[in-house]
Each structure stands twice: as C-alpha cells, then as structure tokens.
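Okay, handing you the structure first.
Removed from the display is one protein chain of the complex; every other protein chain stays in position.
Presenting chain A:
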C-alpha cells in the first residue's frame, strides 16, 4: 500500500521523521487508505463484532467478507474504466453493459432445456461476455475509429443499452433457477466468496498484461499525447479500441457477478449509476481523469472504500435518506485531503509562517520537499 522507507539512518532526527511523514502523506493512496481504516474501525466500535471473520460451513463469514464480496462489482467495472481513462477516454456505458450482459445470459438460461447443466451455464456466461465485448467494440469503434468524443460515444450505449436489455428481456424481469449460475455470485471457492476470486483473478490478469507487457506504457503515452505516440509508432487506434473491448467484457462480467445471487435480470435497475461508482473508484485510487498515468492498486482501496461507505450507513443506524449525503461528505473529505493543490497552498502558508519565526529549522524540511 504505502511505501515504507527503510530506516537507513539509525537515529532519525525530527526533520527526518517529518520528511518520512511528508513522503507518506503525499502518496496518492494515503488518504483513501486512512479513510477506509478509520471507517472500518468506526464500524467496529459502533457495532462490536463487525471486524470478526469466522469460518462457517467451511467458508469465511463476516461483515468484512460481505464487504469484499460487494466490492467485486465496482472493482471489475473500475478495472476497465481505469484503462479507458488512462487513454484519456471515459466509458459511461459500463452500467448499461452490465444490464445487457446479465439479460443475455439469463434469457439464454431461461430458454435452455436444462438451466442447471454446467455446459449450459458456461455457454450463458460466455454469451454474456461476448455481448459485453460487442458493446465495448462498438464504443471502441466510435472513439478510435470515428474519433467521436468518448463521453458522447459511450453515452449512446449508456442511454440505448437499457433499451436493448429491455428488448432482450421483453420488458420483464427474467428470473431463472440455476444453482451453478448462482454460484458465480453467492458461492465460495476454498472458503472465499466466488465474486472475490473472480475479481482478484481479473485484477491479476489485467495487472500482468498491462505491467508486464508494453501495453501499460502505450496506454499512458496515448493518454498523455495521442498524436505524439502515434508518430512514435504506437498503434494508438488499435490499442484504444482494445481497451474499450476489455472494459466491455469486464462490465458484462460485473453484471453477471452482481446479478447471479438473485438470478433476476432487472434491466431497469442492474448497474444503474454504477458507471459513476466506477469513475469514483478510479479517482479515489489516485488516477486522474485527464489520462496518462494510472494506478491499478488504488482500485482495490477505492472499491473497498465505496462498499464500506454504503454499509456504514446501516451499521451507524443512520436513516437511508442520509446515504448519499454521508457518501458525499467522506468522498469530498478524501479528495480535498489528497488534493496536491491544497497541500501546496498549505505548505506555502506554513513556509511563510516560518519565515516570520527565524528560530524554526527551515532548511532541511524545505530541501526534502523540493527534492521529493
């Protein structure tokens, strides 16, 4: 999480400690992690037993496990969103793609002869993911092929997507009974909830592909300057297109994971406003919306923080009316605290104060700040 500076010097003076402190607080994830830890501790105080994790019927059980499971959907969405944002784009359609993916999978299961057959379920999952890929390919074609602004291009599918999902389910809430499919959302693998396993696996795969190959660097270079990277030989069009396809597949996967426990393809509500949650997770994770550098690790913290916020409202026994307000206050606090501009301002003020009091050891601190 936060980088720990090895204690090289045996006797760190006060200035050294301050430097480390500055180093830590300046790390993009410091404030989100702090907020998450404080929030979980507060929940633990408000409701004893909140932090307990026990083994029940051979699998992990507890509020923290629930939180991990609920974080799987935003994490999957944010993974795709983060890559898209790295290229300087945005994908507003992920919520609608969730609905389409789930609608296709469940409609297929509904019409299948034996919905509980493993092969049928795998086909259903595959169909859902393929439809997600098609949605992503459409977005990618609009953005990379036709050069339409990503915000507008993906808004098309955001708006029309729910209509498509409604057409697939014929305006009904399609409900199916299929134990193997349900496992995707509410089952366990070696005691760990399946959605967590799926999300972590997706995370690892994406992280490996992005960081172990040149893809990540390409994405960042496209996000920083599309034209320059094209001239430098990066296939910016194809790379951008690929990223939207990945986002589409991950969104469909998120839809399956989210909808599997209840097995109801509710085209109106599945994934509603989830695109904004995904963007929030990306931003909390320290990635800027204007493209370029991106941080996958931050997504884990962001997703956890988001689902913890929603749960904390009930744990604190606050009325549900206050949920949006509560979320907003914490998120604003985190974003303000993490704002480099604000910190620069405060630092400027502090430095000015110190000039007034010549006794203070000005030099070492400011030197550390400049070099860091």
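The criterion applied here is as follows: contacts are C-beta pairs under 8 Å (C-beta built on N, C-alpha and C of every residue); 3 or more make two chains touch, one makes a residue touch a chain; residues count from 1.
FYI, contacts and distances are computed from a predicted model.
Per the UniProt record, the absent chain's protein name among "Glycine dehydrogenase (Decarboxylating) beta subunit", "Small basic family protein", "Methylenetetrahydrofolate reductase" or "ABC transporter substrate-binding protein" is "ABC transporter substrate-binding protein". Touch with the chain that is not drawn comes from one residue among A:24, A:112, A:197 or A:264, which is A:264.
Taking the complete complex into account, A:314 is the one of A:17, A:276 or A:314 that touches the chain left out. If you put the hidden chain back, the residue from A:31, A:50 or A:218 that touches it is A:50. For chain A, the residues touching the chain absent from view are 46-47, 49-50, 56-57, 61, 63, 66, 70, 127, 130-131, 134, 160, 162-164, 166-168, 171-173, 175, 186, 258-259, 261-262, 264, 266-270, 310-311, 313-317, 319-321, 323.
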